[in-house]
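Working notes, beginning with the structure itself.
Every protein chain except one is present and positioned as in the full complex.
Entry: chain A
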């Protein structure tokens, strides 16, 4: 009916009030309230990249851990605020009074022990003995799957607590596409064909 665009505008002008036509034709831009020209920017700091906060775990795999000082650790480990020891424990069922002996005699007393159990386990009967033993030694403990234990250790360490992580590498890893891409970026050149 109104094939001419001018006619369309004319029809609108008749039907709509003037203000609504102005709104449609004039491009408006408002200053966003959340950003005030760089005065107070929101910043994020990555704990693992702060060198003076101590040793932290950057990643884990089924064979070991990568720390934030560019060291890859193979196997289970006992990680202290600024030092790391190998721990000859393969499975959470091997964690006993004997394998935790070092932690019970360290002076000053350890604030908290974070035990990474490896995989998430439905049967938590193994934890009763660990809890009982460490309570007898007046030590507090946190038992978590390694995936959760690593960030817990990092955070507690960044707070400056005397935290010890007893980490066992997990046996199965649910890797996302992002994880696989990051791994490839680290170990090979993405744009080179693999032989």
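Here is the rule we go by: a residue touches a chain if its C-beta (ideal position, glycine included) is under 8 Å from a C-beta of that chain, and two chains touch if they have at least 3 such contacts; residues count from 1.
Quick note on the criterion: contacts and distances are computed from a predicted model.
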item: Name under which UniProt lists the unshown chain, selected from "G protein gamma domain-containing protein", "Protein NDUFAF4 homolog", "TFIIH complex serine/threonine-protein kinase subunit kin28" or "Chemokine interleukin-8-like domain-containing protein"; value: "Protein NDUFAF4 homolog"
item: Hidden partner chain, touching residue among A:54, A:116 or A:165; value: A:54
item: Touching residues on chain A - with respect to the absent chain; value: 52, 54, 61-64, 71-74, 78, 80-89, 97-99, 101-102, 104-108, 157, 160, 162, 171-175, 186-189
